[in-house]
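A single protein chain has been omitted from the complex, and every remaining protein chain is retained in its original position.
Per-chain residue numbering starts at 1, and chain names A and B are given in the order in which the chains are listed.
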Amino acid sequence: MSGSANVGVHVDHARDEDPAKMAEFEAKINAGELLEPDDWMPQAYRQGMLKMAEHHANSEIIGALPEGEWITRAPSLRRKLALTAKVQDEVGHGQMLYRVSQDLGKSRDQMLRDLITGRTKYHNVFNYPAPTWGDIAMIQWLIDGAAIMNQKTLADGAYGPYVRTMKRINMEEAFHFKSGEDMVLTLMSGTKMQRQMGQEAFDRWWYPALMFFGPPDKPHAEQLPPMRWRMKTVTNDNLRRRFINRFAPAAIDLGLKIHVVKKDDNGMVIERKPDENLRLDETTGNWSFTQPDWDEFYRVIRGNGPCNAKRLALRRFSYEQGRWVRHAILRGNAGLPPAA
Amino acid sequence: MSNVREQSHPSNGDLTSPAEGDLKPYVVFTQLNRGDPHMYAGCVDAADQQMALQFAREHYGQDQKCVNIWVVPKEAVTATNYDTDLIWRHTDQTYRLARGYSKPVKDKWRKLRRAEDLKEYEKDDLKETF
Partner (left out) sequence: MITLPDNLKRPFADLLLAVADDKLMLGHRNSDWTGLAPILEEDIAFSSLAQDEMAHAQALYQLIAGLIGTSADALAFGRKSEAFRCAAIVEAPDEFDWATAICRQFFCDHFDRLRLRRLARSSDKPVADLANRLAAEEQIHVEHVDSWMQRLGRGTDESRQRMQKALDRLAAIAPSLFEPIEHEHELVAADVYPRAETDMFETWRNELEQIANDSSLKLDLHPPSPQTIGGRRGKHTEHLPPLLDEMCEVYRLEPNAAW
């Protein structure tokens, strides 16, 4: 599914760069050309791309965890196969994005270690719990749906290796999203208990999905380096609007109610009421809605979300548990015997 | 094993083990049908070529039907530089391309032959190179 780097890619203005090279670089970007790793680029761009690709890679492999919990509990053979393949894809996306980052100069091992020890971040959305099968359906519909919207725009970016990886990832996301739609449709046209499971999961995931695109835009977002240099191509608020316009009416047609919710520390809904701001503005074609709780958003980013500790603990467990295996093939006499 | 997934205890602070370093990168090329060219698919990190091939088969060989895979150590790839290595020449190259001749040839034929005869004759041209 993937995060992507809407959260906090701060790129410093490149003050000490050669102005002639800078002009050439920006001209290439404006002409819509793709940049390749060996091309000249300002240090700030290289660092910014590394940070963005690394954050995205981290998000993929952490994103494999909440859904991974449900592989062993998927309720049919087809769903079991599909969910395994889906989580496997996340790992594959992580692998490809770490590769993009490795080519920008940081070792994968160091990136994994920085992730586990909290030096680098991953997407906020994976710090929420998935307590039922309904959550798996909603994650694949809403969060993968949001990821596709975002990644489609990232595929219009300027950094060649990242853009090519996005295009490849998006092909696989299409499967994730379709299978998510299939699960949500099955659930919402199922028994009373299933529909209730779907509604409760929707209540847990609607706001994380809206927050998925990152905090409200800074003034003049288009002129700041991430967009000026086409590291991203559409602002957070514009992506969020596209998302609502597509998903709010679809949710209503599925029989889902869109609620403003209050959650406890474990991410479970303790209060809900219909979103009274939700309506379609016929003249603009845009839906209005109640904004997410941005205080919660920053609280979770700072590490105090319902599942931050659990996700990192499991990644650390996996890293430490696998150390002897990597050690054996990196340092040991681990070659295969000569062919007979 | 959901118990392990649920119960790994949060532990903070630095890792006690030293940094490990990475395996070696290999470039992967996949062929989708016999006879097609092998195309760049991506990279895998592995200890050696056999392991790289094993990984590539499952990573890049399962997205669509695939019949053959190459892996090449990344360090074995030497490339030109976009900025400094000119490959395609700046001077007029149309003298070595079919499309450099299509219009003058057509004009000259038209003076000699009827349109329908010319059309019949042009049917056997390799049009995609124009």
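Note that in this section a contact is a pair of C-beta atoms (placed from the backbone, for glycine too) under 8 Å apart; a residue touches a chain by one contact, two chains touch by 3 or more.
Because the structure is a prediction, the values reported are computed rather than measured.
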Contacting the left-out chain in the complete assembly, out of A:G68, A:G180 or A:P306: A:G68
Residue among A:A85, A:A155 or A:A250 that touches the chain left out of view: A:A85
Touching residues on chain B - with respect to the absent chain: 1-2, 4, 23, 44-47, 50-51, 54-55, 57-59, 62
Chain A residues touching the omitted chain (full complex): 61, 64-65, 68, 71-81, 84-85, 87-88, 90-92, 94-95, 98, 108, 133, 183, 186-187, 190-191, 193-194, 314, 317-318, 321-329, 331-337
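The definition used in the following text is that only the chains that are shown with their structure count from here on.
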Centre-to-centre distance between chain B and chain A (centres being mean Cα positions), rounded to whole Å: 27
Chain A contact footprint on chain B (complex, rising order): 1-2, 4-6, 8-15, 17, 19-23, 25, 42-45, 47-48, 50-51, 59, 63, 79, 81-83
Of chain A, residues touching chain B in the complex: 36, 38-40, 65, 68-69, 72-73, 92, 95-96, 99, 102, 107-110, 113, 116-118, 168, 171-172, 309-310, 312-314, 316-317, 319-320, 323, 326-327, 329-330, 334-336
